[in-house]
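The complex appears here minus one protein chain, its other protein chains still in place.
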Amino acid sequence: MSRTSPSRRGLLFGSAAVSAGALLTACTSNEPKQQAQPAGGTPAAADKPGQAVTIGFAGPQADHGWLNAINQNAKSRAATYPDVTLEITEGSNDTAAQIGQVQTLINKKVDVLVILPADGKALTQVGLQAMRAGIPVVNLDRVFASPQAYRCWIGGDNYGMGLNAGTYIGEQLKDKPNAKVVELAGLDNLELTRQRSQGFDDALKNYPNITKVARQAADFTVESGQAKMAQLLQAQPAFDALWKIDDDQGDGAVRAIAQAGRDDFLMVGGAGAKSAMDAIKAGTGVLKATVLYPPTMAASAIDLARALGQGKGVGGLAELEIPSSLTLYSAVVTKENVDDYLPTGFN
Amino acid sequence: MTQPASAARKDAPTSAATPDTGRKGTRRPALVRWDVRSLSLLGVLVALVVVGGVTQPDSFLATSNLQLVLTQASVIGVVTVGMTFVITSGGIDLSVGAIVALASVWATTVATQEFGFAGILFTAVLVGVGCGLVNGLLIAYGGMVPFIATLAMLASARGLALQITDGRTQMVTVTEVLDLGVKDAYVLGVPPLVLVFAAVTVVGWLLLNRTTFGRRTVAVGGNAEAARLAGIDVRRQRLYLYLLSGLCCGIAAFLLIVLAGSGQNTNGNLYELDAIAAAIIGGTLLSGGRGTIVGSVLGVLIFTTITNIFALNNLETAVQQIAKGAIIVAAVLVQRRTLRGGDA
Partner (left out) sequence: MASRPPLLTMNRITKSFPGVRALDGVDLEVHAGEVHCLLGQNGAGKSTLIKVLAGAHRPDDGEITWAGEPVSLSSPIAAMRLGIATIYQELDLVGGLSVAENVFLGNEPTSAGFVVRGGRARAAAGRLLERLGHPEIDPARLVGELSAAQQQIVSMARALSHEVRLIVMDEPSAALDPDEVDNLFRIVGELTADGVAVVYISHRLEEIRRIGDRVTVLKDGRSVAGGLPADTTPTRDIVSLMTGRTVEHVFPDRPPGAAAARDPVLRVEGLTRDGEFAPLDLELRLVETVGLAGLLGSGRSEILETVYGARRPDAGRVLVDGVPLRPGSVRAAVRAGIGLAPEERKAQALLMLESVGGNVSVSTLSRYSRAGWLDRRAERAAAHRAVRELSLRPDDPDAAIRTLSGGNQQKVVLARWLLRGCKLLLLDEPTRGVDIGARAELYAVIRRLADEGLAVLLVSSEVPEVLGLADRVLVLREGSVVHTAPARELDEHRVLDLVMEGNPTP
């Protein structure tokens, strides 16, 4: 809940930068008097080099398309700054191993830490440790249990994702009496799955003609997506819309739908994989839209870390300091705006 | 000699020496035991079908649902057939899930896909057999304990799969492969994947029950030392067994590629546990020396049917897991109960 508490859409910075498909580069500046670069994906190199910063980056094992994109975004972003050295650790899903990796980075005395914890709560202590050692921590996406453990949190909006997906579906179906909706959720063990489902349900409440008739939880793999979707299709001979919470497991769901030969409903995806965006652009399948959970947040995190290391604020805002919390907007990508987002789609 | 449990039974053969009556009298228990075992499993399956039919009469009893259940059972079913052989021989293969992952990933790289259908099938099978060969060599000739050798394979195969994919999902673009999974490809209403599963089952049953290979597998599992002293090449037999398991994993990986339309390093997650559980519930002895393909396949079908019923009834994941555990225990208890009755 602490993750969703920072005002969901209020941050002009986050929504503007991301919805424009641009990256944070444009918003950090060397000197106060210099103009911020205009948004629109201008290369970071245009930003003048400043004091050298070593950024330590610790993330989970990249065993999923989205996590892989996180690593890629962080690496390529850091590479664009001549004044940034990135110390990136081997990704690990094991809490103990990740704690060890962060401690190693602390001992190496990096200037700033960017941590995407395998488990937010479990890594809180090591976040505190770093902060006490005078190393500012940028907490990426999975939030620590205590705000003292990070200087700045930046992450996606799981609740907003569900909310926007539900609202999109609601608008499409609002004139259809007794519309039925189905949800293919992710791992129920994860809080983010619960948040996404909650947002989705809350949005649907605004449309009394729509009922969610079934929900099954897969585990973020293609294989489970196929299996669960096949069962859902068997259980529900007719429905109007489907939200699949994650594009990776959604690939499996797409297979199951093709194998069952069904095309009598509209589908909304989640996360923003390139394959999903391509399908939306083609417009021939059931996939009509996807709700973003942008992996570009890792690039932004590098920007924030660099700014913290160099003692700067964020351009385009009146604040002298970097905000303590940034929640990114989960934009709905449809055929109309897909071209803007295609560059951010991940494999 | 005077082993506790058999002490009482020894009276019959030593004192009642008339061969003709003796034959039928002693044969029946063995036969009855097998029938009771499979029958009780069949009973569990029938009970599940009744539950499914009552709760969701329209969707559960439809032909399309039968096709669905069998299709979903195919991948893990093929793996379980291989696993049954390994367990019957007194071994264990923890690496099946990882091998399926690696084979599915290797067979769906851009380079492999250029060779089309045959390239994907061939690569999947070859990777499976290759991993099985490594397992077999380590265990049979390297003297490693199966648990450890296949655990090492599990770790390395998963790692290699991750390295190949870099965590990305590799979509299949070869339409001939994808088309195998859709309705148009069904043969007289039977999905091709189910045909493969059925073929593997039949071949596995014949191999275990009708060939010297099967008999030697049982002998190695029942008493490896006795098998060695009887002149059986125990090591070569073990090598073949892990090769066979690897082959099954390769076939399963291909089925999974057809089903999921992609290769992913997370494929085959925890298959090892599902396959072992299905085999044991089916009546294969974890300590080796006895194995049943029919039982294993029934075990897989029970698992798949449970999942299907839960999904059709839109149950939550938490409830599903609790009920699944309870049903496993119930199935084994029912079996033991009926077995004890049949033993007398």
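To keep things simple, chains are lettered A and B as they appear, and every chain counts its residues starting from 1.
Definition applied: a contact is a pair of C-beta atoms (placed from the backbone, for glycine too) under 8 Å apart; a residue touches a chain by one contact, two chains touch by 3 or more.
In this text the structure is predicted, and so the values were computed from the model without any measurement.
In the whole complex the chain that is left out makes contact with B.
When the whole complex is considered, the residue among B:V196, B:V218, B:C249 or B:A331 that touches the unshown chain is B:V218.
Within the complete assembly, B:I232 is the residue of B:I232, B:L315 or B:V332 that touches the hidden chain. The set of chain B residues touching the chain not shown comprises 1-4, 6-19, 22-23, 26-27, 29-30, 210-216, 218-219, 222-223, 225-233, 285, 289-290, 343-344.
We take it that only the chains that are shown with their structure count from here on.
Between chain A and chain B the centroid-to-centroid distance comes to 39 Å (mean Cα coordinates, whole Å). The touching residues of chain B, counted against chain A in their complex, run 56, 58-59, 62, 64-65, 68, 71-72, 162, 166-169, 171, 178, 181-183, 256, 259-262, 264-269, 307-308, 311-314, 316-318.
Chain A contributes residues 61-65, 67-68, 188, 213-217, 219-228, 230-232, 234-235, 237, 248, 251-252, 254-255, 258-261, 275, 347 to its touches with chain B in the complex.
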